[in-house]
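One chain of protein is taken out of this complex; the other chains stay put.
Chain IDs A and B follow the sequence of writing; residue 1 opens each chain.
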Amino acid sequence: MIEILFILSLVVVSALLAVTSRNIVFAVIALLTTNISLGVAYFMMGAPTVALFQLAIFAGAVVVFFVITVMLTTGGDVEFDDDSVPWINKTTQLVLAAASVLVLLGVSLTREIAFPYLEYASSALETLMFSPTNYDDITTAVSQFLWQHRGFDLVSQSFVVLAAVICCIALLKIRRDHE
Amino acid sequence: MHSLAKDKEGPRVMYPITFFIVTTALLFVFGLVALTIKRDLVRLLIGIEILFNAANLFFVALSTQHVGMIDPLPQSIVMMALVLDGTVIAVGLALALNVFKHYKTFDIRKLRRLKW
Partner (left out) sequence: MVGQAMIQTGLQLPLPLLISLIGAMATPFIGILSERTGMKLKEAWFVLVSAASLGGVYQLYNMVKAAPDGVLLLYSWGQAPPLSGCLEIDMLGVYMSFSIAFLGLLVSIYSISYMEHETRVAEFYTLVTFMIAGMFGIAFAGDLFTLFVFWELMGLSSYVLVSFLKQNWGPIEAGFKYLLMSATAGAFLLLSMALLYGLTGTLNFGMLANSIRGNPLTPWTVLLFSTLIVGFGVKSAIVPMHTWLPDAHPEAPSPISALLSGVVIETGLYGLTRLLFVVFEPSVFKLPIAALAVLTMTVGNLLALLQGDLKRMLAYSSIAQIGYMLVGLSAGTVYGAQGLFLHVFNHSMMKGLAFLAAGSLIHIGNTRNIEDLKGIGRAMPLTTMGLFVSFMGLGGVPATSGFISKFMLFSSAIEVGMTWLTVIGVLNSALSMAYYLRVIKTLISDPIDSMKGLKEAPKLMVAVTVVMTLVVILFGVWPEPAVSFAESAAEALVNGFNAYIGAIIG
């Protein structure tokens, strides 16, 4: 119980730092921390494949994109520091972080928010819910499900990735005739 | 993988949904506040990423709500959603790079020409 709360506090604090840090490089590193700790949280919650994707795509590829963008442009120079919110400094960041951890721990440990899980489920509901004995079971079941049942979405999704590639080409292509 | 399989605690743990609801709510608040007060293109995209993370966390949390049971449906959906969100961020960063190439800044305030 305590370990997931620790990870979730880490997620919340690093997300807070990611949006408040004045220096963009710190912000990106905080985002990386958020994504990695979320990956760990997914693993602990019993979703190893999602954790893998989280680490590979959000903590890997996306953060690399962020780093490339920042380093190719401002390079994290103090000149480009964000001062749009004047009252944010080290002290207020600390206060905010402490406050959000307090909220997280306080609400989690004292209250119980009931979610009506599957309360409205239809009588005809089919589900492939199963009881795993180890992580291998989950990995197998999820990847099987993904290929067998979600093949349609998987194929459509590859078109989205293709469209994104074309988008980036259209945006970043350099043509001599008008540059 | 096999060393994990021996771990008795392993995947059978169910954490109360309250933890994840509170975390999701906090992350959504951070993301939305960042989107409204920040004026730097890269930081705005960081806010978007935090919003995506929040929604995914809630989805995964729901997949484990039956004690000792796992539902593959939300997990496989979150896996695909991760890829889709990644493409959105990538295109957003390409746009931001384009802005910087022409104007040498990420700050929208210095560049705002469009009326609201």
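In this text, a contact is a pair of C-beta atoms (placed from the backbone, for glycine too) under 8 Å apart; a residue touches a chain by one contact, two chains touch by 3 or more.
Because the structure is a prediction, the values reported are computed rather than measured.
Asker: Quick one: which of A:1, A:72, A:95 or A:162 touches the chain that's been left out?
Answerer: Considering all chains, including the one not shown, the answer is A:162.
Asker: Please identify which residue in A:5, A:67, A:88 or A:128 touches the non-displayed chain.
Answerer: A:128
Asker: Need a quick check: the contact residues on chain A for the chain that isn't drawn.
Answerer: 115-122, 124-128, 145, 148-153, 155-157, 159-160, 162-164, 166-167, 169-171, 173, 175, 177-178
Asker: For chain B, which residues touch the unseen chain?
Answerer: Residues of chain B in touch with the missing chain: 24, 28, 31-32, 35, 41, 44-45, 48, 51-52, 54-56, 58-59, 62, 65, 71, 73-74, 77, 80-81, 84-85, 87-88, 91-92, 95-96, 98-99, 102-103, 108, 111-114, 116.
Everything below uses one rule, namely that only the chains that are shown with their structure count from here on.
Asker: Determine the centre-to-centre distance between chain A and chain B, using the mean Cα coordinates as centres, and give it in whole Å.
Answerer: Computed from C-alpha means, the inter-chain centre distance equals 4 Å.
Asker: Can you check the complex and tell me which residues of chain A touch chain B?
Answerer: Result: residues 1, 4-5, 8, 11-12, 15-16, 18-19, 24, 27-28, 31, 34-35, 38, 41-42, 44-50, 53-54, 57-58, 61-62, 65-66, 68-70, 72-74, 80, 82, 84-85, 100, 103-104, 107-108, 111-115, 117, 127-139, 141-142, 144-146, 149-150, 153-154, 157, 160-161, 163-164, 167-168, 171-172 of chain A touch chain B.
Asker: Inside the complex, what are the residues of chain B that reach chain A?
Answerer: 1-2, 4-7, 10-13, 15-23, 26-27, 30-31, 33-34, 37-40, 42-43, 45-47, 49-50, 52-53, 56-57, 60-66, 68-73, 75-80, 82-87, 89-91, 93-98, 100, 105-106, 109
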